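Pasting a structure here, questions to come.
Here the complex is missing a single protein chain, while all its other protein chains stay put.
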Amino acid sequence: MLKHLLPQELGFFDLFEKQADLAVEGAKLLAEFVQDLEAPGTKAHRIEEVEHQADVITHQTIEMLHKTFITPFDREAIHRLISAMDDILDAIEAASERLWLYEVTVTTTHAKEIAQVLRQATEQLRIAVVGIRNLKRDGKAIKAACVDVNRLENEGDEALRQGLAKLFREEKDPLVVMKWKEIYENMEQGTDRCEDVADVIEGLLLENE
Amino acid sequence: MLKHLLPQELGFFDLFEKQADLAVEGAKLLAEFVQDLEAPGTKAHRIEEVEHQADVITHQTIEMLHKTFITPFDREAIHRLISAMDDILDAIEAASERLWLYEVTVTTTHAKEIAQVLRQATEQLRIAVVGIRNLKRDGKAIKAACVDVNRLENEGDEALRQGLAKLFREEKDPLVVMKWKEIYENMEQGTDRCEDVADVIEGLLLENE
Partner (left out) sequence: MLKHLLPQELGFFDLFEKQADLAVEGAKLLAEFVQDLEAPGTKAHRIEEVEHQADVITHQTIEMLHKTFITPFDREAIHRLISAMDDILDAIEAASERLWLYEVTVTTTHAKEIAQVLRQATEQLRIAVVGIRNLKRDGKAIKAACVDVNRLENEGDEALRQGLAKLFREEKDPLVVMKWKEIYENMEQGTDRCEDVADVIEGLLLENE
């Protein structure tokens, strides 16, 4: 059904934007899930659907690479850009699925914080991705958004560390420590992957200035 | 002694195939090890030998890059292809060594399942690697094999998640949970590295169509 949303006329930039939209959507759903752990199966399945849509966009982009002679920038960069955005949703889904499968029932302050940072990182990343339609004109705004993504990645890392310190200090059940540790880390890896996408985009800026 | 098997005349494609054969061999030995945990030291050492052979092929390939003026495709891609195949065997050896060092004595259904998926992924990958001798002629078959590798990577990921859920639900000893978690993850990372190799090969397809 996604096919209806993606008519032939869609170009690479439309696909990138759609993928960035899905990252924002997935991160928003994850932040809501972490806020309220009720109905985990339903929530995890919704996030899984978003991740599947991202897979479709990824494959559609690679198909288009096969069929297109002239691409907006080099093929390798397009391949890396779409794959790295796909990786963001893989990290989001990994966190979401573990929340469900590990039967986690009580949320934590740091889980909510890391999820918020990830949500903000996807929003800044979306600005950068939308900007690449006009690399030269929007260079400054793109660069600012990439700097923000890097800053948020650092914030996510710090929230992860504080969260882990608190877990090891206060939680007595080693299995609960292991569960949250992995979920925190999955979410933080989502922000790492946002940084990877920002790196690809910064590379495009470097090559096209 | 491997030198006898690798006369000067061997070209890049022979080295790639030999490396892919070693990945298949390593994954097969690991699947057998996980099936039956008897004599762990002997089994881990056999897998270590296969991994060392892959190291030799990697270095031989890089030496050949130094000495060869005209290469079948760009040097960077050759470097990435052989390194990523080396990484598959590193992941296999990591799982195998941990089975031995952690003194794991009772196997699990999910360990066997993930090991089987990894074995299948290396077999599909071998088809893709053999195909690159004739990128244009065998493009379709290579692409199909790469799609299979991606599908198997997803299956491995799912088996990992189910395996982890079961561990956390049923296993009471946190140290046993930690041991199997790491071994499951090492094996699943083997399938991730198979996907990395498939990505490099898909890149070659894109550049040569």
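The first chain written gets the first letter, and so on, giving A and B; residue counts start at 1 in each chain.
The rule we apply is simple: a contact is a pair of C-beta atoms (placed from the backbone, for glycine too) under 8 Å apart; a residue touches a chain by one contact, two chains touch by 3 or more.
Because the structure is a prediction, the values reported are computed rather than measured.
Listed by residue number, the positions of subunit B touching the unshown chain are 62, 65-66, 75-76, 79, 83, 97-98, 101-103, 174-175, 178-179. Those residues of subunit A that touch the chain absent from the view are 161-162, 164-165, 168-169, 174, 177-178, 181, 199, 202-203, 205-207, 209.
Convention: only the chains that are shown with their structure count from here on.
Taking CA atoms, the transformation carrying subunit A onto subunit B includes a rotation by 120°, reported to the nearest 5. A straight line joining the Cα centres of subunit A and subunit B is 27 Å long.
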